[in-house]
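A single protein chain has been removed from this complex, and every other one stays in its place.
Let's turn to subunit A:
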Amino acid sequence: MTPPAGSLLSAEQLRKAYGPTAALDGAEFSIHPGEVVAVMGPSGSGKSTLLHCLAGIVTPDSGTITYNGHELSAMSDSQRSALRRSDFGFVFQFGQLVPELTCVENVALPLRLNGGSRKEAERAALTWMERLEVDDLRKKRPSEVSGGQGQRVAVARSLVTNPRVLFADEPTGALDSLNGERVMELLTDAARSTNAAVVLVTHEARVAAYSDREVVVRDGKSRDMERAV
């Protein structure tokens, strides 16, 4: 089995069981650079498990995941976590900012962890905070900003390393419509401008409407709606 031509990240025949539960049961996936793909499907169908496997956070029981020509299962744990830090970005439903750090320190954190100097990291962080329209919050702590603002800070943090793939699991799940749409606009604009691929898990059609195509997961099996037609 070879990944589809031109794909940046792809998965074939993924299986993952938690005890008797088959979270993934032959799921497939593929995404090109610059593409935004929505992963949809009912609760408990395996969307997050698929995302975690694709990002190398969870190891599938069987199946292959290929990123940029390299098979994830052939890498060591430390190679995989290095890849996550250098090439992947993450946004989750609740921003998951570090409460002790200011917003700009939060955004700069991935660069600091990659060994960047404080000054350089914070300068890059501010550029992204401007793009996400939250640069005025730089000195505040996460507890002092609203949910929508915090989520934009989290999006800035996920993009600060210029990831090739952005993984977003219900990034607007905790926001109202207006804030959710603003986050989606800014997120997809930013990703398109850097040609990053976006794996967007969502159950909301209005959020999925920001994608280029959708993959539906049901009972651990995936269905690529574009290729299915």
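The criterion applied here is as follows: contacts are C-beta pairs under 8 Å (C-beta built on N, C-alpha and C of every residue); 3 or more make two chains touch, one makes a residue touch a chain; residues count from 1.
Criterion: contacts and distances are computed from a predicted model.
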Listed names "AdoMet activation domain-containing protein", "Corrinoid methyltransferase protein, putative", "Phosphate transport system permease protein" or "PadR family transcriptional regulator", with the criterion being the UniProt name of the chain not displayed: "PadR family transcriptional regulator"
Full-complex contact with the absent chain, from A:Leu9, A:Ala27, A:Met40 or A:Leu97: A:Met40
Given A:Ala82, A:Leu113 or A:Ala205, the one touching the chain that is not displayed: A:Ala205
Those residues of subunit A which, in the complete complex, touch the missing chain: 40, 42, 185, 204-206, 208-212, 214, 216, 218, 223, 225, 229
